[in-house]
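Below: the structure, in structure tokens.
Removed from the display is one protein chain of the complex; every other protein chain stays in position.
To keep things simple, chains are lettered A, B and C as they appear, and every chain counts its residues starting from 1.
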Amino acid sequence: MAADLGIEVVTLAADWRRGVDYGALRAALADDAAHALKAVCAVHNETSTGVTLDLPRIRALLDETKHPALFLVDTISSLGSLDYRHDEWGIDAAVGGSQKGLMLPVGFGFTAVSEKGLAAHEKSTLPKHYFGWTTMLQRRHKSFIGTVPIALFYGLQESLRLIEEEGLDAIIARHARLAEAVRRCVRHWSGNNGPQLYCLSPERVSDSVTSILLPDGYDAEKLRRRVATMNVALGAGLARLNGKVFRIGHLGDLNEPMILGTLAATEIGLRLEGIPHAPGGVDAAMAYLAEMAA
Amino acid sequence: MAADLGIEVVTLAADWRRGVDYGALRAALADDAAHALKAVCAVHNETSTGVTLDLPRIRALLDETKHPALFLVDTISSLGSLDYRHDEWGIDAAVGGSQKGLMLPVGFGFTAVSEKGLAAHEKSTLPKHYFGWTTMLQRRHKSFIGTVPIALFYGLQESLRLIEEEGLDAIIARHARLAEAVRRCVRHWSGNNGPQLYCLSPERVSDSVTSILLPDGYDAEKLRRRVATMNVALGAGLARLNGKVFRIGHLGDLNEPMILGTLAATEIGLRLEGIPHAPGGVDAAMAYLAEMAA
Amino acid sequence: MAADLGIEVVTLAADWRRGVDYGALRAALADDAAHALKAVCAVHNETSTGVTLDLPRIRALLDETKHPALFLVDTISSLGSLDYRHDEWGIDAAVGGSQKGLMLPVGFGFTAVSEKGLAAHEKSTLPKHYFGWTTMLQRRHKSFIGTVPIALFYGLQESLRLIEEEGLDAIIARHARLAEAVRRCVRHWSGNNGPQLYCLSPERVSDSVTSILLPDGYDAEKLRRRVATMNVALGAGLARLNGKVFRIGHLGDLNEPMILGTLAATEIGLRLEGIPHAPGGVDAAMAYLAEMAA
Partner (left out) sequence: MAADLGIEVVTLAADWRRGVDYGALRAALADDAAHALKAVCAVHNETSTGVTLDLPRIRALLDETKHPALFLVDTISSLGSLDYRHDEWGIDAAVGGSQKGLMLPVGFGFTAVSEKGLAAHEKSTLPKHYFGWTTMLQRRHKSFIGTVPIALFYGLQESLRLIEEEGLDAIIARHARLAEAVRRCVRHWSGNNGPQLYCLSPERVSDSVTSILLPDGYDAEKLRRRVATMNVALGAGLARLNGKVFRIGHLGDLNEPMILGTLAATEIGLRLEGIPHAPGGVDAAMAYLAEMAA
């Protein structure tokens, strides 16, 4: 579709298990003296691999290279779970959704845009609808671009109330704590040539979802079906990771017994499917959580 | 209140951790040649201690001693969770509730009565209202003894649908399996002079609730408050067991990750409160559940 | 049951369509020099007839005759809809429920008691449970007389919030306004020997429910079934009024279109059932509501 619209998309090659190389990104920006690159697009939290990007660092690369490209960010699986600072990090446009950290059903897409982003938008001739900010700002408080999903607004009111009640800092800390418990468990399992964290960069592991790579020759889909018999829905590996990877989502309305029950059912599943692993992963997670609570 | 109504209640002395002695009950019935005892009252599942009674055995004692006493049973915390056979076991009157195995809010009390029970009821001069079966049978399909709790009837329709879908036998087996997982965990914890099952009779342990006795000198209420910080609500010890005992309810809409998450949070709580226990209880529960699923 | 407990109930004879005669009540109190009467029991709003009692007037009769009887009141179908002042009116004990003016499902019964009521209670030897205030006050904040209906407490929190938001005075005025609209409609219908208000005392008509008497020879149950085909559930006549009377409840979460739709469906029902009436009742209700809103 991009090609149909006359847009050329340049994808920076990256090892999926490590995410994009910041040096390569810097080089690409520095090499683009003609400023042919109009925007740098980044996924804050890649939901299929459990790899995050350091958005302030990308902002710094743009600044260092004095590159005027817009900085566009997908925050769908990070908004409300990971730290995100739209203005401070100089993001020009971001998209988010209702169904992850905001704990709502699918239905809302959110966008946020900077002054620079709005200025670019006004000159843009690409077809647009959900991103039709100029139109929407003219209609402000008057009408919508479609029938209003009223029920979701009531839901949003409640989820924002919950977020204010717990406090955004506390929420981000809770996500970090429960995610680290998951990683302690997986690292323990990996002992006997068992499953391992898909993400190989310790500073890029995601606090909202963990992707776990099975040892060669074992089928993640079989494991998922087994664990589903205990009412735990593990996430599937997406695209080329299907069958190799399973994922544990740990964002939104989540607490210690929920994540420990999930890990315990998964460890039972590993045992029943005969997948090599070092038993005791749940104990490792419990030990970490006890230490954090002490 | 019973005394006000001219009723004498004879309580068969029993060790709370073992439940009533069937021999003593047999003797009491055999000794009552004048049939002064009008009814034998039994609690199928004692919710405070986690001790069950063998109702068919009590029925057999009544039959063997040819005692005509009515057999009255409280099934509140067993109905829909443990095997209960009103007609087959010759129960004359039973009470149940909506809020346990039927997975509904508090609100419904159910009664079931035998022909013999109804006949006794017709001659009874005690004040009664919820047990006013004669009145109710006359009103059959016409009116109620109060305003009808319509919402609960819709809920009941749904919980009965869920029960039929899973199958009552499967539900009873599930309760037995999850309860045994809890007991394996507690027995493991008890290793280092840790918490132990309050019920000392292995054949009387309850599949709907487990009472757990802390070692002397430790406060069950402190443990409960600690575990509550992880969003797990352990049951309090009731009456004279308060502070000494905590309880894990495992009935109704419950599955493996829910009970394992509960046990894991409780084991973290034991650690944080410095209560002696052998770590690894959750592993013992997981091993049992894996074995059962294999 | 009262007789079983040694209580003698003296019922003051009354015309059901007018309610008790205050003069007769005064006489009964004045005649009881020995103070054999221990309590005066009154129903604030009689749900079967739509007749209310003037509680301050009854209080005045007790005061004038210097009679020490307790003053016990049923507020079930008035609480939250009609003006009720427990302390100011010197009520000694009152019962209320969740399912009427509080807009909740059936499930809660409320009691309120005066110091005098509590003192009488402490000396009382009657069997009691829901009225066991002495026991309950000892347990204060510790336990309940049964399993707590948690969902209803959340509901109560919300219904009290709604009541505070609208304001109790505004709620009482709304009930009076919508009830008068119903009465204007019924009085109009009564023109051609049609249905009439069951309550014949204009100062006693109820603002929470209106009982409507059909002309002789017409079956209120047939009318109710007809109107039910339009999804309107009229109330049945109770006990000896069954078939003669139908009732329109107008309390709780109710507004103009809801009550006007109800009246319109009922007027259609009258027409379809060939019950004599002056058409135009809904217009009379609308005219009144327009006048009130002007």
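To be clear about the criterion, a contact is a pair of C-beta atoms (placed from the backbone, for glycine too) under 8 Å apart; a residue touches a chain by one contact, two chains touch by 3 or more.
On a predicted model such as this, the values are computed, not experimentally measured, just so you know.
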item: Which displayed chains the unshown chain touches; value: A, C
item: From C:Leu223, C:Leu251 or C:Met286, residue that would touch the chain that is not displayed; value: C:Met286
item: Residue, one of A:Ala151, A:Ala170 or A:Ala228, that touches the chain absent here; value: A:Ala151
item: Contact footprint on chain A, counting only the chain that is left out; value: 1, 4-5, 97, 99, 105-107, 125-129, 146-152
item: Interface with the unshown chain - residue positions in chain C; value: 229-232, 255-262, 264-265, 267-268, 271-272, 279-280, 282-283, 286, 289-290, 293-294
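Simple rule for what comes next: only the chains that are shown with their structure count from here on.
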item: Centroid distance [mean C-alpha coordinates] between chain C and chain A, Å; value: 58
item: Centroid distance [mean C-alpha coordinates] between chain B and chain A, Å; value: 46
item: Junction residues of chain C, two or more chains touched; value: none
